[in-house]
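Removed from the display is one protein chain of the complex; every other protein chain stays in position.
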Amino acid sequence: MHHTFRPTHYHTTMGPHDAVLTVQSGDSVSTTTIDARGFDHRRVSVSPRGNPQTGPFYVEGAEPGDTLRVTLDELRPNRRYGFCQSSLAANVVDPDYVPELPPPVLVEWDVDVEAGTATLVRPESKLGEFVLPLAPMPGCFGVAPKNGQFLDCAGSAEHGGNMDYRGFIAGTTVDFPVFQPGGCFFIGDGHAVQGDGEICGAGVEISMDVRFTLTVIKGKSIGWPRGENEEWIFTCGNARPLDQALQHATTEVLRWLQQDYGLDALSANLLLTQGVRYEVGNVFDPQYTMICKVNKELLRQIP
Amino acid sequence: MHHTFRPTHYHTTMGPHDAVLTVQSGDSVSTTTIDARGFDHRRVSVSPRGNPQTGPFYVEGAEPGDTLRVTLDELRPNRRYGFCQSSLAANVVDPDYVPELPPPVLVEWDVDVEAGTATLVRPESKLGEFVLPLAPMPGCFGVAPKNGQFLDCAGSAEHGGNMDYRGFIAGTTVDFPVFQPGGCFFIGDGHAVQGDGEICGAGVEISMDVRFTLTVIKGKSIGWPRGENEEWIFTCGNARPLDQALQHATTEVLRWLQQDYGLDALSANLLLTQGVRYEVGNVFDPQYTMICKVNKELLRQIP
Amino acid sequence: MHHTFRPTHYHTTMGPHDAVLTVQSGDSVSTTTIDARGFDHRRVSVSPRGNPQTGPFYVEGAEPGDTLRVTLDELRPNRRYGFCQSSLAANVVDPDYVPELPPPVLVEWDVDVEAGTATLVRPESKLGEFVLPLAPMPGCFGVAPKNGQFLDCAGSAEHGGNMDYRGFIAGTTVDFPVFQPGGCFFIGDGHAVQGDGEICGAGVEISMDVRFTLTVIKGKSIGWPRGENEEWIFTCGNARPLDQALQHATTEVLRWLQQDYGLDALSANLLLTQGVRYEVGNVFDPQYTMICKVNKELLRQIP
Partner (left out) sequence: MHHTFRPTHYHTTMGPHDAVLTVQSGDSVSTTTIDARGFDHRRVSVSPRGNPQTGPFYVEGAEPGDTLRVTLDELRPNRRYGFCQSSLAANVVDPDYVPELPPPVLVEWDVDVEAGTATLVRPESKLGEFVLPLAPMPGCFGVAPKNGQFLDCAGSAEHGGNMDYRGFIAGTTVDFPVFQPGGCFFIGDGHAVQGDGEICGAGVEISMDVRFTLTVIKGKSIGWPRGENEEWIFTCGNARPLDQALQHATTEVLRWLQQDYGLDALSANLLLTQGVRYEVGNVFDPQYTMICKVNKELLRQIP
């Protein structure tokens, strides 16, 4: 079944808030998200800032210990105005270089969905009319976190959250561990395009029209978000420092290969030794995000 | 001028050792490297283990404060026998998962340069006859380090060293800061193919025939190794934790964009905010390696 | 005014839960805490595990932006049975050493408040009848966290939480930033004695009788918990890695010296350069805790 949902309020924490909509496993939802500062498609402020989320969506039958599969069917900026910061965050450059970062100004982008481009509008710079191809993605999405917590949408953990990984484009499927009845799915913080690491603390921030499908996988337990697209399977580890995020993501791939791909410990290790790939999700948020990936061509070689 | 050099001894530290050959800026050299444990193309032990290096090559005119440009013209495994470890290193998985890593066994690969493949030979596993495409690269190369040090070939720093980045394939140009007269270029530790991070502590270790060109860029000073291929420019930051390696690499790109691409601080920052890419070099060695990249399509947009 | 409060339920998250008692600024409270696994003075399970907290105590007049001063008047184990783990946590030893950690067994201690000792009872070991002096402290205490979050009692942040610093003994005063009306003070997770770092993941876990005084400091804003005893002032930085915890704690001392001790930036820096001391709170929990200290003898030298 397909639902069209029009949000009337938003949450800046993820947790077992009252559901805005209850759906069946397999249902899809069309709705909208507002930008990281709480502005909607009209550029009207409709929520306090802090990556306000649309949701939660309660999925019937999802219980702690299950997995919630989210298919990102469509992610489409619904206005032309995007913005970000102008300087890198102090924590991504050498400490002694911090005083050389230029003073921050607001950066404005013209987001043209038809043309598939984000064009730098302001400030004036030596880049001229700088253009990037769109690759819209939700900076923050996921489910209610473990232990009954309500976590703000700055951070991330096993439940997802503000992972700010530019690979979460339309067509991607993401599995989350379920910690609360109904899972409680949230989505928001759209980025029209984002560099690796979200190193200025923002993508090209934008409001979006989104469509997604929610499916419960009963009795399947996972440790960290797991994603899949046409070419890759990948996991998300969220922690600081990046080394620990990488440990989480790598361990989760080892578990996944043994859980779902028929490998034993030796074979799973062997495959990764020379076959693994990593990507940096974010290195700005309270928890950094490291992606550990395996190409499906390698998986297809498994007899 | 082109030189053919046949090594008679190797070094497991990088520093101002006596030169094995003196060349002019712009000269190229054909030579051979042995594997990480000191075995040559015949699988005969010709050096103690520890990433023994061929070199150093002294480049006339290179002085501290200059840059040494190395073009990796050809990198070709010269035997069929490759090897690596079977299990991930303890430091790349969750600490509590370490006891679940399988006991280490030697892994053997058949490296077929004509076919362009590395095929898993031993141990038997559920992967069957697992095949990876070759992408030969030197795990360890660079120049004599700063401050008159002799550093072992396990680690890396501003001078390069054991960066274990799989992107150093033939056709890549790499610039190193010169710290000693002549630069003192070394190369070794060939990998027929390597996953991101060198997470088992090895690529498919192999001896190689190599050809490279050495050019002095007088009066140009850089902070960290800078690379370039057809599509990308990139920098290498070497440190622990990965966060610090990322800071070094990112800061070096900021400097590079301002030094060579006509950008001021604001423009260099702006370009990176949504345009940066990262890759993980290694997360096994005493110093980790993070790669910070910019696609040349973005650079071509600079007016 | 002094209150005696007898808890009937406990919380394993810190956040703006319904207050169990409302007090005036300056009031003191006598109450009890249960152990980390939810067992009380009779060794009866009265709560789910996870550092269950007594509270929250609502302090009239405390508003976001104020500071809540907590004086730990008395901390007294109220049973003889204490316990901890037998092996160090995997994350505090070299990754390659993890397989050498012995298999975990429950460790039991006899806590004798009159004698002021904790005596190792089980398991048998080459330590014989090992005795440590008591130094009772709450592993986890603090206020409701920022941004309306409910955070579980495993972790810590600006609001305090599971800092596991053995310096929080009776007689210590601790200031917390107020993020929610009333502050919402919690306390629990008593340790009869604890080593630095809580490196097995536990102190000698115990239930306690506690007495504390709560005072609102109106209009005073602080960044991280600040403590004081007869000899020292200190701050708590909570984060991973330890480097970042140290940055938070050090920055907070710099701010404190300028806010309360009449120093300018230069003088505050000068004092710390050769006068600073650090202690490790915990290196086990999701966030590590670093303590940055200044001896009051140094402060008394300020003209």
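Worth pointing out:
For clarity, chains are labelled A, B and C in written order, and residue numbers in each chain start from 1.
Heads up, the rule we're going with is that contacts are C-beta pairs under 8 Å (C-beta built on N, C-alpha and C of every residue); 3 or more make two chains touch, one makes a residue touch a chain.
Quick caveat, the model's predicted, so the values are computed rather than measured.
Set against the missing chain, the residues B:P7, B:G50, B:G182 or B:P225 yield one that touches it, B:G50. Contact with the undisplayed chain is limited, among C:A19, C:V46, C:V131 or C:I217, to C:V131. Only one residue in the set B:V178, B:A239 or B:V294 touches the chain that does not appear here, and it is B:A239.
When you scan B:E108, B:D152 or B:E228 for touch with the missing chain, the hit is B:D152. The chain not displayed touches subunit A at residues 89-91, 95-96, 98-99, 241. Panel shows subunit C; residues 84-88, 91-95, 97, 100-102, 105, 107, 118, 120, 123, 125-128, 130-132, 193-197, 199-200, 202-204, 240-243, 246-248, 250-251, 254, 262-267, 269-280, 283, 288, 298, 301-303 of it touch the chain omitted from the view. For subunit B, the residues in touch with the chain missing from this view are 12-13, 15, 50, 146-152, 154, 239-241, 244.
Here is the rule we go by: only the chains that are shown with their structure count from here on.
When the CA atoms of subunit A are superposed on subunit C, the rotation angle comes to 180 degrees, reported as a multiple of 5. The distance from the centre of subunit A to the centre of subunit C, with each centre set as the mean of the Cα atoms, comes to 34 Å. In whole angstrom, the spacing between the mean C-alpha positions of subunit B and subunit C is 47.
The set of subunit B residues that touch two or more partner chains comprises 91, 95, 241.
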